[in-house]
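With one protein chain held back, the other chains of the complex are shown just where they sit.
Think of it as A and B in the order they're written, each chain with its own count starting at 1.
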Amino acid sequence: MNENTNNNRLVEIEGVSKRFVKSLDFAGKIAQKLGANIREEVVRAVDDANIYINRGEVVGLVGESGCGKSTLGRMVAGIMKPTEGIVRYDGKDIYKLEGNEARDTALKTQMIFQDPFASLNPRMRMQDIIGEAAVVHGICTRQNFDEHVDMVLDRCGLDPEFKRRYPHQFSGGQRQRIGIARALSVNPECIVCDESVAALDVSIQAQILNLFMKLREELDLTYLFISHDIGVVEHISDRIIIMYLGRVVESGTTDEIFASPNHPYTQVLLREVPSLETRHHQFKPVDGEIPSPIDPPSGCYFHPRCPHATDRCKQENPKLRDIAPGRTSACHLNDG
Amino acid sequence: MNQGTPTLEVKNLRTYFFTKAGVVRAVDDVSFTVGKGEVLGLVGESGSGKSVTGFSIMGLVDPPGRVVEGEINFNGQNLVTMPEGGWRDLRGNKVAMIFQDPMMTLNPVLRIDTQMMEAITAHDKSIGKEAVRQRCRDALGQVGIPSPDERLKSYPHQFSGGMRQRVAIAIALLNKPDLIIADEPTTALDVTIQAQILFEAQKLAQDTGTSLIWITHDLTVVAGLADKICVMYAGKLVEEGLIDDVLDDPMHPYTRGLIGSVPSHNKRGEPLYQIPGMTPSLIKLPPGCAFRDRCEKAVEGCAEAPPTTTPKEGRVVRCHYPHMGETT
Partner (left out) sequence: MSTAPETPTFAEFDQTVIKPQTPMQRFASDFMESKLAVIGLLTFLVILCLALLAPFISPQNPYDLMQLDIMNGKLAPGEQDMMGDITFWLGTDDQGRDLLSGIFFGLRISLFVGAMSAFLALFLGGGVGLFAAYMGGKWDTFLMRLVDLQLSFPAILIALVLLAVLGQGVDKIIIALVVTQWAYFARTIRSSALVERGKEYIEAAHCLALSRNRVMFTHLLPNCLPPLIVVVTMRVAYAIALEATLSFLGMGLPVTEPSLGLLISNGFEYMLSGRYWISFFPGLALLVTIVSINLVGDHLRDILNPRLQK
């Protein structure tokens, strides 16, 4: 099992929150001063998250819409600054770095996106999409550009013959491979995969997941694998983190989480995942809707839908605590 | 479950698209039946023709595509030869469709009650206004939407994605159709919301005897919901049978590959079983079996178009060398 010694932690997120504020325009401000009942809309996309990723680990991040997993992924990848808190890569606060150090750290964390259509520049040829950053940052020169691109293509299972083609001439699965190649081209250490297989057919999804696992072996990569598909996350992850409405509600190794989920939301989530084995399943619906992130419930966000909710749950937000070595959960029911 | 005339009987359906680049054989000789209260899972990946099959049954195939051959017998009546006027009676009335994007059903500028009442009065002008409203309320209750009176006065944008899909299903239910075709209705939804919708769909089929065709690429959803399954590849029906039979003992190499690719079917951490290659372009199909280039069992003989056979009771498969016997 992975030892949680701090110097093995590649990525550390401490008290990170991200709020999106839709501020009032001039007319709105006047209306507010005159007593109208409008306020700024604040979306707490991520609320006080604390997670870590060990070197060489695959951490799966699951949750449903509005849980903030994509936002968290972007903060880890270095492309979105948190409103509060620190994101550390290899011990350094990535949003406080400057100059060459900032650039080098930025290149070490790469991201692979969900939409194979929107994640590639439609007006660039495949070889340029993959090789541009490498040339700009001096990882390869103009002279060995072709060599570098060919090597990356080979790693990702793409045919170099199509180097000069445009994205619209490739299938969804191939485009996703191009996205992976683009990330690999700058020699990253940590890759954030944001729903990277969600838009793919099952058979192509299997190919891409296998590619991820192969690259992890070959290049000693660390992954943050974000997905809403529990089956996929279960297969590929060493550890799993579950989020609900911007908060981390549970984390632990994959085996532990699936064997005995602790948080009521995790229990519901795992129960409702359809599998091949259950036939003529009598589906039991979960009560209620996922609340809107603009107007979340008080106390524990899950209490309106939780079968075990108590008065305390309505008033007090449970803190994420260790319930066993390497296992955390945010639920009042764990308190004795 | 299959008593008397089946609700839907599709025989040798072919829907082709005549494009500038060539003929796309989107649906090529597909046959199946759906009985009363039966749930059929129509499974396939992109380009398999499953959605076009659904559209063909509803008569929603637009030029440059059209149904070139075959019969679609709905309660005994052949829909292929029916004139356009007949369609207007059937659609939204006896046959309804639910799409992946609920905004394909819902008009963003109209209130929910307007849209729902319109769906009823379009087919039956004799019902009084209050009775129509009551039916709308009942339909919303049927799909588990709380406080229906309030919801009826709202606009689509005021609902979440899951709610919108449930409203779309409620609209489909309004005129108590005999057949509902659902095209990937839960693909874009969260797991917990999907569970709610599957629950409603199941209740529907069991309680009211409505037949359901559930089109999806997700085998796990079909496993829990369907009675029967049809697997499509490159426009052709490659396997059909009862859900337990097909999932426990798949005969066509593609079905075996598809089941093998599902992550939960593999040992954690091990490389997933993957079908090599990609779906072929429907314009440039190789002669013979369309799956040939990706099949591990392909031999010379597969260059001939494979026959459709029934090697076991209730099983249909289109392969020269279907897998017989126990799953490995």
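Here are some notes:
Here is the rule we use: a residue touches a chain if its C-beta (ideal position, glycine included) is under 8 Å from a C-beta of that chain, and two chains touch if they have at least 3 such contacts.
If you're wondering where the values come from, they're calculated on a predicted model, not measured in any experiment.
Across A:R103, A:H280 or A:R321, the residue that sits in touch with the chain not pictured is A:R103.
When the full complex is taken into account, the listed residue touching the unshown chain is A:H137, out of A:R19, A:R55, A:R88 or A:H137.
Per the touch definition above, the residue from B:T5, B:S46 or B:T308 contacting the chain not shown is B:T308. Residue in contact with the omitted chain (choice from A:R19, A:R165, A:R279 or A:R312): A:R165. In the complete complex, the hidden chain is touched by one of A:D90, A:D115, A:D150 or A:E289, namely A:D115.
In the full complex, chain A makes contact with the omitted chain through residues 74, 77-79, 102-103, 106-107, 109-111, 113-115, 118-124, 132-133, 136-137, 165-166, 168-169, 179, 182-183, 186.
The working rule: only the chains that are shown with their structure count from here on.
Taken together, the chain A residues at the contact with chain B in this complex read 64-65, 171-174, 201-207, 209-210, 213-214, 228, 230-232, 234-236, 254, 268-269, 272-286, 289-290, 292. Within the complex, the chain B residues that touch chain A are 45-46, 144, 160-163, 190-196, 198-200, 202, 217-221, 223-225, 227, 243-244, 247, 257-259, 261-266, 268-269, 271-275, 278-279.
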